[in-house]
Structure formats: C-alpha cells, structure tokens
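Supplied in structure tokens, the structure appears directly below.
Every protein chain but one is kept in place in this view of the complex.
Showing subunit A:
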C-alpha cells in the first residue's frame, strides 16, 4: 500500500526545532603551558624582523600588505560569521580567531596546483584558495554539507570527523607522485587530532611511500576543553622523527615564518623528498565553537597573554615601522573589510533552505532503485499536504 491512497491532511503539529548544545556555567583555572620550545620566528610579537638561518624570506612591501590584507579580511569574515551565529542565522560557527597567521602564511605558500585537505576551521586557507567565503557558511547554516566543488580551487570539503582527512591527503599525494606531477598536498589538523589513529597511519603511509604531503598541525593549545598535554608528552613536531621525516615548530602567530616554513616543506615535497610535519604553535582565542564555553576550563589570563602575540597587530607594527603601508592603505582596508562583512551578512540571509527532495540527491552516483522508490513515496506524501492547500 502506498501513501497515495491515504487522505490528504494538514500537519497536525508543526515540529519545533530545539537549540543545540546547552551552555555551561562558571570556570576554573588551569596551569599555563609549561614551556614554549624553540620556534621558527621571523617577526617578533613586538613587530621586529629577525633572521633564522634555515628560513629566509624576502617580501616586497606589496606582498607584505597582501598578507596583512588577507589576515584582516579573514578575521572580519570570521567575526561576521560569529555574529551571524549569535543572530540565529547560523547553527554553529568554529572561529579561527588568533590563527590567521598560521592559515594565511601556509595558504599563501601554496601553488594553484597544490591540493588542500582542511579540517573545519580553515577559513583563512579557503580565502587563500579563492573559495568564496559565503560558500563556507552553508554547512554551518545547515543548508548543505559543504557547498563547493573541491576541484575548482583544489580545496577539499571541510572534514568534521577528526583526523580522517590526513589519510585522504596522503593518498592524494601518493597519486600525485604516481602521476609524476610536482604538485604538493597539504593536510590541516589540530593538536587534538594528533591523537587519532588515522593521523598516525597517515604519517606511516606518507613516510613509507615518500608521499609529497605537508602535515600542517595548528596547535592552538586546546581540543575543546583538553589542553595539548592531554594529547602528547613530547612537542608535537618531534613526533615526525619517529616516523622518519622532519618536523618543525613555527611561531603560528608569525605570518612570515609560517609562509617561509610551509614554502620550504612544500618545496621539499616537490623535490620528491617526502613528507614534513609543521607544527604551528598558536592559540585559539575564542571558544572551540559557538556551542562551547571556555570559561569552564581555561583561565582568562591565558587568552590575555596570547593577545599580546596577536598575529595581525605584529604585522601592522612592522608595516608601519617599515613604512610599507600608509594611512590610506589602512583606511581603504577598513572599508573593504566592512564591505566584506556586509556582503557575507546579506548572502547568508538570502541563502534559501534546500529543496526537500535534496534529501535523496547524490546518495549514489549511479542511482539506486530503493532511493528512487523512497523519493517517490516522499514526494507523494508531501503532495498530500499540498492538495489540502496547506
């Protein structure tokens, strides 16, 4: 018996949407990160340029301004998304606040033909790849699970299941090597993800097959409520050694160092010398996501100490000292920033809910009779409401 034979009727009760994860109460402090082992740094928190024997970089004033612009616009986009979540336009947002240098530095090191495997927080890298920022919001608004074609910008879909994408990146890189291409692949993940078996397996595979992949770990100190010391007892970059490839720790709030170190790792991959692990030592200034309340598990002073290392401020100081940017540049950027915020806001509000039938789209590439049958039943059932003029 099919639904067509039942009488049409109005919904007897429209379902209510409940809000997501409940927010918690007050806080307790935690002991601060024990030490900050050696970092590759090219720009100090005070905005002083320093040299590093292994990583030299020489950028024009225009290039420096470009990096600054990327970081400012990414932060503006991120702030807008956070605000949109607060206004109920997005169900959730994972902010990158504080991680702009790690993402823009590494993202700008990439060539167009390189391939990126992100987690769910790589909004700055997406920006560098030319993915329209509004595309990133669909999954957080709940209208799709990704919303961009990964092959348009060589930027894979966001991956929610922690660590999975590091294996995909490794496999993709193995394919690149088999093809004899000189592209490189980069996989992003967090310090928490470093505990996953998939990540360890990706290290093993990439080393064994000498895959041209760069593992870019943003150690933002936290995996939701768990500090990095709950994931590892050695600095993360040192892990690589045990797998047989180099690891390097870079100041993740220093865009120049992130650019230089990533560029060098990518070149190594292109030369056929295999994987590198880059640990960008940085900080998640906001909550894990908008559902999280960090006051439950971390001290306010910690954030304050990292604010002093803000990646954007330090580049601004340097630009000003170098007279690489004038007031007109900053004013224009401010305006551009506001315009971006406005564009994103309007685009999100205009984003339509998906068509109901989209539930059945793309479950299979070759089609499937069961899906066809369920789709037809679903359509008939929906039509039974419409007939009633509902």
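We take it that a residue touches a chain if its C-beta (ideal position, glycine included) is under 8 Å from a C-beta of that chain, and two chains touch if they have at least 3 such contacts; residues count from 1.
As a convention for this text, contacts and distances are computed from a predicted model.
The listed options are "Alpha-ketoacid dehydrogenase subunit beta", "Binding-protein-dependent transport systems inner membrane component", "Adenylosuccinate synthetase" or "Cation acetate symporter", and the UniProt record of the chain not shown names that protein "Alpha-ketoacid dehydrogenase subunit beta".
Residue-wise, the contact with the chain that is not shown comes from A:192, picked out of A:98, A:192, A:275 or A:311. Considering the full assembly, A:356 is the residue among A:271, A:321 or A:356 that touches the omitted chain. For the chain left out of this panel, the touching residue among A:69, A:168, A:270 or A:296 is A:296.
Considering the full assembly, A:223 is the residue among A:223, A:236, A:258 or A:344 that touches the omitted chain. The missing chain lies against subunit A, touching residues 1, 3, 5-7, 9, 11-13, 15, 17-22, 24, 28, 30, 91-92, 120, 138-145, 160-163, 192-193, 195-198, 223-226, 230-232, 291-292, 296-297, 353-354, 356, 358-360, 363, 368, 370-371, 374, 378, 381.
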